[in-house]
Structures are given as C-alpha cells and as structure tokens.
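Only a single protein chain was left out; the remaining protein chains are all shown in position.
This part shows chain A:
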Amino acid sequence: MSNTLFDKVWDSHVVRKIEGGPDVFFIDRHFIHEVTSPVAFLGLKTRGLKVLYPERTFATADHNTPTINQHLPVEDSLSANQLKALEDNSNEYGISHWGLGHQKNGIVHVVGPENGITFPGATIVCGDSHTSTHGAFGAIAFGIGTSEVEMVLSTQCIMQPKPKKMRININGTLGKAVTPKDVALFIISKLTTSGATGYFVEYAGDVFENMTMEGRMTVCNLSIEMGARGGMIAPDETTFAYLKGKPLSLKGDKWDEAVANWKTLKTDEGATFDKELTFNASDIEPMITYGTNPGMGMGISKHIPNAEAVEGGVATYKKSLEYMGYGENDSMIGKKVDYVFLGSCTNGRIEDFRAFASIIKGKKKADNITAWLVPGSHEVEALIKEEGILDIITEAGFVLRQPGCSACLAMNDDKVPAGKYAVSTSNRNFEGRQGPGSRTLLASPLVAAAAAVTGVVTDPRELL
C-alpha cells in the first residue's frame, strides 16, 4: 500500500484509536518554555502526578528573556517569576533545563535542532505554535495548549484526531534575492491564513530539496500561518549531514541504523493527498506584508490590492489597512520604516545573519532606524563572531543583542512603540504583536537589511 511521509510517521505513533474520537498519540520529544508550562506543572501537582518520561522533555527559557545584560537579574518581576518556575519545575521533575545564561540557551526551535534533539520520523510538540519548525527534518511537529503540555508530561501522549493531508509542490529556480521566507510568505498569500486549517502539509519539489536545513526550517516554521497544524519535508542527505555529530544525535552503529530507517521516510509513488497544490518558483519575488495577518503579503514591487479584489470581508480588510496607515493601490517601495528586527524562530539562524550581512556590508545603518539584531541561540551568536559577521555588523553601525524571542512577540522590553513601522523577519504581523499599536511588515532578512541601510522599504535586488 502506498503511504505518505505523514502517514508513516503518524501511524507509527498511535498507541490506541478511539472509535469516533481522536487517536492516542505518542510524543517522542517535548519542548517546554517558561510561558506555557507553569500552569501545566501546577496541574500535575494538583492531581499528584509525576512526569512519566522526564528524559523526553527539554526546557529552555526564551519567550520573555531580556536580550541585553543577561548576566544581570531580570528586572521584570513577573518574567523573573516565570523563569524561576521553569527552573524549579525542571529540577523537581528531573527535566534538562537550559535557562538564561546557560551556554545552550536560546529559542526553543533553534536549540532543539542544533543540538540533535530533533530527528527524522519523530513526533515533537511544544506549547508554541511554531513547533512546526521541526517538520523540516521529516518530523511531525506541532504546537499544543497548556492542558496538552500537562498530558505529555504525565503520560507522554495527547489525544489528536489525524489531520487531512496536503502537498505543496514548487519546482524551478528561485530568482535573485528570493529566500525561503519569501517562498513561505508567497504560499501563505495564496492560501490565506486559514487555507490549510485542518491539514498537515508536505512540501515537495526541487525548491525544497535544494534548500539548506535553515531554509527548510523557515518554511516549515510558517506552516501554522496558513492554518496548518504543521508542515514537513522528507529527510535526505542534507538532513543527515546537518544532524550528524550534533551533541544529542545518535552515534556509531546506532546512527547508521537510524539513517537506514530514516531513508524510508518519504511519500510512496501513488500515495494520495486530500489536497495538492503546485506553484512555480519563477513566480516568486521578494515578499513583504502590508496588513495585519501573514496572508496579507505580496511581491515587493506590487501594489496593495483593492478591497474588492480580496477574498473575505471588505470591512475586516479596510480595518486592517487603516490600522497600518496604508491605502488601497499604495506601493510599498519607499514606505517609511522606523524599526528593523532580525531574529526569531523564523529567521534567527546563522544563514539569516549571513544574508543580512551580505546587504549591509560596507554600508551604514540609516539614522532613522532602530535595529534589533537578535540571534536565535548562543551557538548562532558564536558563529556570527567566528565568521566575521559581527565585524560587518559593527562597522555598519549595528549592535548584536543576546538570544531570545525578543520583538517577535514583545513579551520582554523589545517593544515597537505605537504607530511605528517595523520591518521584521518574524512570523506574525497581527495588531499590536510587536508592542501595543505597533505596525509590522513581515519580510526576509534581505528585505530587512535593505530597509535598515536605506531607512525605507527597498527592493533588496537593487542592493545586491
């Protein structure tokens, strides 16, 4: 029988099927962070339950950590309290904990893969919707709520109905300055933010095959933004080469055995999907968003669509443009920018800093721009220094900050003020996402860099 990659991984993790209900679904790897786990631990305590497999859960602090002066006590008492709760709970239940200041600390979806915790064919969850990132390795990975965090801690399982299957094929060659972020924003602009709700997506075609693991992570990370629970890419030699020798990857014969097994993880010829979509790589240009959800994106050279041309409610669309201070038919090129944010689980990896550096090298930060460059982890930070990127950044007048989620969701002090515009490499442009009243333009690290040195929205193709 022909099976999809998704079927193979899903079906091999079903402990029990409930008639007319969800599957009892086994979780191989569980990540926790300070924001969505405290109430789950409280639940365990109230019920008197233990953590069933503490070695399958990994804790890292990221959501509300400061990105400067991490050696000092955290000033915000509520944030400090959550960080302390994560540490105390991890210690009490025997869970490995990479807290603030730990050399392995960083954004959960950056440190998981770079330490080899993520692996092909795994089932991975975290109380964070961007857990879909790990699908880049051929894993089924998705975000869960706090009640489910409690389920995984106490039983290593959650109750999940099996989603429907969608495949998105993109073949061809990507144009100049078109990055994995642009590919993802392009797909979301076509599907809208609810176009893949109820589905799990497999990305296929040579565009994804030719991507690095960092690029694949960016694409899978954004699966949730079109409503999909997650997205995945079949593991291949690129995947194995990335994972080989990572601190927690298997070693020796066990590694060889695992790779042999992972090579079977691909969609069989003749397997079917509930929905299949195909796009051409040559239709994608550097993207930018102009509205208040990630589906409101377009090629950077295009004009903002008329309300009548958009699917969905006209009132909602107009409210969105009004919030952004934009009009129908506006061109985005030349629009004023106040802040630039490079970072997040979407674009906080070494490749993203290389891309940013490729544009700003030899130029200067524009005077009107406040820039936050936030690496996804200490390991990314170390590579930035090792590869000489820090020198390029410093010479151009930028400052490198310390790892964390930072301005992506603005739980710490990295908040964009009301009314200001930020070109951001993160994942959501919702109203107030980067601070109350903030206005977000989602884009790639190249577009962010172009804005950072010119002070306005600029097509990066002109600077390369």
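The rule we apply is simple: a contact is a pair of C-beta atoms (placed from the backbone, for glycine too) under 8 Å apart; a residue touches a chain by one contact, two chains touch by 3 or more; residues count from 1.
By definition in this document, contacts and distances are computed from a predicted model.
Student: Just go with whichever of "Secreted protein", "3-isopropylmalate dehydratase small subunit", "Peptide ABC transporter permease" or "Phosphate-binding protein" UniProt uses as the name of the absent chain.
Tutor: "3-isopropylmalate dehydratase small subunit"
Student: Looking at A:T197, A:T212, A:T238 or A:T370, which makes contact with the chain not pictured?
Tutor: A:T197
Student: Using the definition of touch stated at the top, determine which of A:G99, A:G175, A:G205 or A:G432 touches the missing chain.
Tutor: Of these options, the touching residue for the absent chain is A:G432.
Student: If you put the missing chain back, which residues of chain A would it touch?
Tutor: Touching the chain left out of view, chain A contributes residues 15-16, 18-22, 24, 26, 28, 35-36, 38-39, 42-43, 46-47, 49, 52-53, 63-64, 76, 78-79, 81-82, 85, 119, 122, 127-129, 131, 143-148, 150-151, 154-159, 161, 163, 193-194, 197-198, 227, 229, 250, 257-258, 261, 293, 312-313, 315-316, 319, 409-411, 418, 428, 430-433, 436-437.
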